[in-house]
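Input: one structure, supplied below.
Removed from the display is one protein chain of the complex; every other protein chain stays in position.
A and B label the chains in the order they appear, each numbered from 1.
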Amino acid sequence: MISMAFLSDLFSVLGTVAFALSAVLAARGRQVDLFTILVLATVTAVGGGTIRDTLLDVPIFWAEDTSYLWIAAVSALLGFCFYSLLDRHGINLLYQAVDSVAIALFGVLGTTKAWELGFGLPLGPVILGVITATGGGVIRDTLLQRPSMLLGKELYIVPVALGCTLHATVLALAPDHAQLGALLAIALVLVLRYLSVMRHWVVPQWAVLKMK
Amino acid sequence: MISMAFLSDLFSVLGTVAFALSAVLAARGRQVDLFTILVLATVTAVGGGTIRDTLLDVPIFWAEDTSYLWIAAVSALLGFCFYSLLDRHGINLLYQAVDSVAIALFGVLGTTKAWELGFGLPLGPVILGVITATGGGVIRDTLLQRPSMLLGKELYIVPVALGCTLHATVLALAPDHAQLGALLAIALVLVLRYLSVMRHWVVPQWAVLKMK
Partner (left out) sequence: MISMAFLSDLFSVLGTVAFALSAVLAARGRQVDLFTILVLATVTAVGGGTIRDTLLDVPIFWAEDTSYLWIAAVSALLGFCFYSLLDRHGINLLYQAVDSVAIALFGVLGTTKAWELGFGLPLGPVILGVITATGGGVIRDTLLQRPSMLLGKELYIVPVALGCTLHATVLALAPDHAQLGALLAIALVLVLRYLSVMRHWVVPQWAVLKMK
């Protein structure tokens, strides 16, 4: 049977690659150079986990294992080289897909790590999951002076928060099925992101702020 | 006699409610939804204290006691529901009032916590007080891509800094009167904010940067 530790490492590597590529794609339409992209890719890939580890007061994961930095750099370099193969429409959809995979994986990873350390149970792990998933992207968007995805009309924060809540619920009520819970949580994030990007699902009207 | 610990808890709860409501009001004129507001309210309410606890290298306060997260969420939810009762003029003044109470309370709380831990006395507690009071709002404004209150024409940072300095001075010279000092510091912040918002007090001319 696949161990949780192996799954966790696999998710970390895949999420790092996805976030680094998302940073290359986020720079579309801008005059940016390779070095800027390397900075953005690294910030996006490790930013959320860095905030998480700081709040948990544990050693920063990329100092413990610098391979995450290399994975982010090489992914960004490859993304840079093959960037010109993409056209404008394809690039937008690819960006959404790659970013969605990254936030799903990092959300589950952040929730797991905080849960294992007993950080502010039961709500703390959900919040750290959301921070791990979105923190790097928020820093990237702030540096690029782009509006944060957090505040867009698309469903972005909602899928991540629901996925992390599902995973935390399984960890609380049925810890023996943590692996299954993690996979279901990732699937939930991806499905909701798909519905938002492809089917244009938005937040229901009753939940939108209105003033008389 | 009312203990300092009780006052401190009371101030924390009131400040959390005030900051969560300020986040709802800060979203005026924007197409935001309930989920975005919950994120903004939480960030505003706990952001400054989170930076403070990270710099002090103590456990994050909302992980030690997750009730702050619930208080922020419920306050934001209630603020969302009753938002439509307000008109545009009233909402602006209410925002200023609620935010002023929050920064006054959090400034004093941050100064107190840093002082008790002997963090960079005597200047350190003043700076951590200002960070506790304004950090959440700065993150909120950055996410909303609004100009930071820190840089506006109104007196904002000056009242907080003076209040924290007054409180730190009392803690240094007359620690037996810490409670009185805290109340005076809060009053000082509120009076200066009132003079700025209602009487349009601004920074004196000699203190404005000019170039020949």
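The working rule: contacts are C-beta pairs under 8 Å (C-beta built on N, C-alpha and C of every residue); 3 or more make two chains touch, one makes a residue touch a chain.
Since this is a predicted model, take the numbers as computed values, not measurements.
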Key: Residue of B:Leu10, B:Ala187 or B:Val203 touching the missing chain in the full complex   = B:Val203
Note = Contact with the hidden chain, among A:Leu7, A:Leu78, A:Leu143 or A:Ala207, goes to A:Leu143
Key: Option touching the unshown chain, where B:Ser8, B:Thr66, B:Asn92 or B:Ser148 are the choices   = B:Ser148
Inquiry  = Give me the chain A residues in contact with the hidden chain, please.
reply    = 24, 27-28, 30-37, 39, 42, 50, 54, 57, 59-60, 62-64, 66, 69-70, 80, 83-88, 91, 142-145
Query = Can you list where chain B touches the absent chain?
reply = 54-55, 57, 119-124, 127, 138, 142, 145, 147-148, 150-151, 153, 157-158, 161, 203, 207-212
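The rule is short, and it goes like this: only the chains that are shown with their structure count from here on.
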Remark   = When centres are defined as mean Cα positions, the distance from chain A to chain B in whole Å is 30
